[in-house]
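Every protein chain but one is kept in place in this view of the complex.
Each chain carries a letter (A, B and C) given by its place in the written order, and its residues are counted from 1.
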Amino acid sequence: MTEPLRITVWNENVHEREQPEIAELYPDGIHGAIINGVQQLLPDASMTAATLEQPEHGLSEATLAETDVLFWWGHRAHDAVDGAIVDRVAQHVLSGMGLVVLHSGHFSRIFIRLMGTTCSLRWRNDGDRETVWSVAPGHPITVGVPDPLVLPEHETYGEFFDVPPPDELVFISSFSGGEVFRSGLTYRRGLGRIFYFSPGDQNYPIYHRADIHRVLANAAEWAKPRVERALPQVSNRPRGWFQDESIAE
Amino acid sequence: MTEPLRITVWNENVHEREQPEIAELYPDGIHGAIINGVQQLLPDASMTAATLEQPEHGLSEATLAETDVLFWWGHRAHDAVDGAIVDRVAQHVLSGMGLVVLHSGHFSRIFIRLMGTTCSLRWRNDGDRETVWSVAPGHPITVGVPDPLVLPEHETYGEFFDVPPPDELVFISSFSGGEVFRSGLTYRRGLGRIFYFSPGDQNYPIYHRADIHRVLANAAEWAKPRVERALPQVSNRPRGWFQDESIAE
Amino acid sequence: MTEPLRITVWNENVHEREQPEIAELYPDGIHGAIINGVQQLLPDASMTAATLEQPEHGLSEATLAETDVLFWWGHRAHDAVDGAIVDRVAQHVLSGMGLVVLHSGHFSRIFIRLMGTTCSLRWRNDGDRETVWSVAPGHPITVGVPDPLVLPEHETYGEFFDVPPPDELVFISSFSGGEVFRSGLTYRRGLGRIFYFSPGDQNYPIYHRADIHRVLANAAEWAKPRVERALPQVSNRPRGWFQDESIAE
Partner (left out) sequence: MTEPLRITVWNENVHEREQPEIAELYPDGIHGAIINGVQQLLPDASMTAATLEQPEHGLSEATLAETDVLFWWGHRAHDAVDGAIVDRVAQHVLSGMGLVVLHSGHFSRIFIRLMGTTCSLRWRNDGDRETVWSVAPGHPITVGVPDPLVLPEHETYGEFFDVPPPDELVFISSFSGGEVFRSGLTYRRGLGRIFYFSPGDQNYPIYHRADIHRVLANAAEWAKPRVERALPQVSNRPRGWFQDESIAE
């Protein structure tokens, strides 16, 4: 349906600009690292960055209309995201645009809006080893991903993660301190598909890893729309409309 | 945990006050009919009405704190419900209060908030026969409910109903014109339980039926909280907290 | 992963050989009609028939090993299917082969084996109109399928259909007599994907319809394996195996 795949990677881009140690880890920004990595796996994809400081946060109506899958990374500046932009993104997701929410994006306004829950969780930042296990072998998002995928050091996220029970549970992580976390979750909402993937704290070079690029590339392919974008609408048609061509939709 | 069960039935109470033909059908209001019917099946329950025109729509913090299960009926006045009250109800649901959303309540602000989708659907009002089939025999909500439950005349709701895939699909309705509708749906959100049940248009005497009372009474029992009310919170505790009593929660 | 797609259409092929009126409806057999129709939509696919009367019912180990997706149509001769062949098919499905079970195949030994339930349902054969509604717009199986898909005359299947709650509910049918039926269901089992689709009684020319071919072609694409075929195995490896290459799998 959509060839080539058009991916927009949104990043609040605050840590990288304000903290030299993060800038050193991500000299092209987290968005740049994601684009560099995923582009190698999806050479035909059209990948673009959008960031908070741009006009309309880089998410104009025109940009979203031409985006098949939107990646979302945010952390410190969730509240700086304009409500009208959140509305706009939600409309596009419900109309069929794919959305991949990353790490601390669990607390983004767009994710909370689409989930309807607090999206709260446990966390501590002690550089634990995170081991990401697949519980859905054969799922398109796990193809080519090592099982387990081992992150030698990462921030710890732990349950209870207050999200709706997912349509599909894809990954579960354990941390060396003993916590577990549902780290890969799929949701269908409206005509859109949402994937949440928890690895990716700004303090660790997660987005430079080939195995993580593989998950993100798979997620983009999985989340892309299969049909014309259209927001579900209330419909009032007369009895028998579906059998009478003169009154059919 | 909560004995006796405390149920608050919220109704916008507009049709009954403004349209004589509806007032004739529901002289005690839709809320009154629900309370009269469910009370017979749950004689120990404490049942109270709350309506839009009351201060805080009858949904003060104190009222919600003492409500185990909230029923919600609204139609014409969804936009008249104050956003702060919607926030308050959402917090209570995520903290464990049960919520039973009825019929046109699919477009209520509280339901859209908790679902994250448009909650749109097809409709037409032609007095079709609605036949409500159970697809979850043995589920507590279906116990004692005729299968099928036949409503000789009702408004037609049809798919696509834009809600998240439910945790459990309990009822599916057909209409004599050919439409189908997922008419009984359960959701867990936060610590709370939500049941959506579509029968109940104001133009038909649905809420005077014993079989409908049975569904509503079952839903109340099913949705009631099992644990202390508590909003899921972000938590940051040191490594190993769960093994060291001195730092445990 | 598998190009071109290799589809085997299994049919018990009893009605067509024993009943002239069915032979007239399906001169090439139900399997022939399915192959003729789907092949037009998937011109690159390699499509083969297999039938009950062939050695090993046409389902040798070699055939299954080279089958990406197996369609299954059976009705009168479920008990004539050899248990060893049922075992073999089950192993291939759990190892990743796709399976599309059609109509009265709900009572096939392979479907009951994989579901674990009785797979019983209501039925009556009165030539009702069946209206197949999508409840998963945007799902790959619904792309290009009319919503609703109307079958002017068909056998009636009704709830309660005793199958596990599906991973995804794709279609719901209504019948002019009032019954409803969950007519399109997806399941993941092992590494395999299963789709059950209820239209297709031998007395009606369902498999000559282009809209039905579209559903079947979509289902084949959806069900095809994404990874190397492998039966899930019990695994006993030493502590830390996933971090020590010398002991890794």
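The rule is simple: a contact is a pair of C-beta atoms (placed from the backbone, for glycine too) under 8 Å apart; a residue touches a chain by one contact, two chains touch by 3 or more.
Computed from a prediction, not measured in an experiment: that's the story for all the values here.
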item: Residue in contact with the excluded chain [from A:58, A:137, A:190 or A:232]; value: A:137
item: Selected residue (touches chain absent from view) among C:178, C:200 or C:225; value: C:178
item: Chain A, residues in touch with the chain not shown (by the definition above); value: 129, 131, 133-135, 137, 147-148, 158-161, 165, 168-169, 172-176, 178-180, 182
item: Residues in chain C touching the chain absent from view; value: 90, 94, 113-118, 120-124, 126, 128, 156, 158, 160, 162, 164-165, 167, 177-178, 187-190, 231-240, 242-243
item: Residues from chain B at the interface with the omitted partner, ascending; value: 1, 96, 131, 136-140, 143, 148, 150, 167-168, 188, 190-193, 225-227, 232, 242-243
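Just so it is clear, only the chains that are shown with their structure count from here on.
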item: Centre-to-centre distance between chain C and chain B (centres being mean Cα positions), rounded to whole Å; value: 37
item: Multi-chain contact residues (two or more partners), chain A; value: 167, 188, 190, 232, 242-243
